[in-house]
Every structure is written in C-alpha cells, then in structure tokens.
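First the structure, in the form of structure tokens, and then the observations on it.
The complex appears here without one of its protein chains, the remainder shown in place.
The block that comes next holds subunit A.
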Amino acid sequence: MGLGGNMESGSLPRFMLEVFLVNCCLGLVSSLYFHMTEGEQKCFIEEIPADTVVVGDYWTQLYDEQKREYLPATRNLTLSVAARTPTDELILSHKETKGRFNFTSFTSGEHKICLQPSLSQPLSAGFIVVVCMDIRSGERTNNYTEIQKRELLTQLQLRVRRLSAQVHDIHKELIYSRSREKNFLVINHNVNMWIYWWPIIRSVFVVTFIIHITNSC
C-alpha cells in the first residue's frame, strides 16, 4: 500500500511530505510513531482493571537518516512484543514486522508491554527503526462496523450501543479506583504507624536501658 510511495520518493519537497504522511502508520487510527535502535527495549505500562481487553496495532519500518527516506519493507525486521502481568508473568509473546496483538487482563493492575526490534542482519550506522504504535483498551477495542454488520443495527442503535459500552467501562474503572484507594489508605496507615510509634518505642527503650544500667552498677 505505502510501498509504492516509498519507491517513488522524488526530489520535490511537497511530494516528500506526502510520502511522509502516506508512509508510516497506514491503516492505524492513531499515527504516533517513535524511533528505536536495534536491541533497545521500550516498555509501555497499561494500568487496567481485571477482564479488560487490550488491543495493540504496530507497524515497523527502517529509515535511513542520511538519505532521509524509508527503506522498502523486509522480512528481516521483526518486533518482539511481550506483555506481562503486574506480577511479572508473561502472558503474550509476539514477533512480527507489523500486526496486532491482544490480550485480556486476569487481574487488575499495571501491565507492561515491552517492545524490542530485532534484525537478522546487524544494522549499519545511520539507520533507525521507526515503530508506529497504537494501544487501546476496554470499549475502544470494539470494532463497531463489524458489530453493526453482525447484528444488523442502524446508525442510531449503533451509537447507543457505543454509549452503553462507554458507561460500562467507566463503571469498571470506578470500581477499580475504589480498590486502589483502599490500598493507598493501607500504605498511608503503615507509614503513619511507623512515624508515630517509633519515637515512643525508642524513648521507652532508652529509659528502661538507663534504669537497668544504673541499677546494676
């Protein structure tokens, strides 16, 4: 799709600009991209409640910094995606040039999604890996065109369905935030206990020690 634009990258600056726009992140809703070098690992953290679907789309390409152009897509470049639960268990491992990964969270908490590019041949200097990434969770993973086709809904029904899913998501997030507040209060309480009782314990210890010593001498 965008490869035709790649090959024809001419010298006209306006055409180059279109190449830039058309090039990466085709077909992805969000066109946020970043640079990576070989062997570098980047991790994104998703804090989500339990039983939430997380879907991510990614697209990688090599970019030549000196010539300022994208290289044609090769199979040599793969991006390995690893998703971990809050307790550092591996729940997903993918390794492709571009594609989509999804997983459902079992427990609520901070899930880590780590990306690492790898090439079959080592990368020469002046080349960087461009990665387009889009991670969505909860209601935003629903494919509404598919739902509409499957259940034969009209536009208005579809919109109401979407609103209902949004409300459901908000409700789940509120429940999760309540449990986080509880944990936060426990930590707070522990800190306060230490700060409050420690000087008292220390003073009592010192006083009994002095009494014991003066009695024994």
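Observations on the structure shown:
Everything that follows uses one rule, which is that contacts are C-beta pairs under 8 Å (C-beta built on N, C-alpha and C of every residue); 3 or more make two chains touch, one makes a residue touch a chain; residues count from 1.
One rule holds in what follows: contacts and distances are computed from a predicted model.
The unshown chain of the complex is recorded in UniProt as "Transmembrane p24 trafficking protein 5", chosen from "40S ribosomal protein S8", "Protein farnesyltransferase subunit beta", "ATP synthase F(1) complex subunit delta, mitochondrial" or "Transmembrane p24 trafficking protein 5". The residue from A:Thr74, A:Thr104, A:Ser118 or A:Ser164 that touches the chain not shown here is A:Ser164. Only one of the listed residues, A:His35, A:Lys67, A:Lys95 or A:Lys149, touches the absent chain: A:His35.
Not every partner is drawn; the one left out touches subunit A at residues 17, 20-21, 24-25, 29-35, 42-47, 134-136, 154-157, 159-164, 166-167, 169-171, 173-174, 177, 180-181, 183-184, 187-188, 190-191, 194-195, 198, 202, 205-206, 209, 213, 217.
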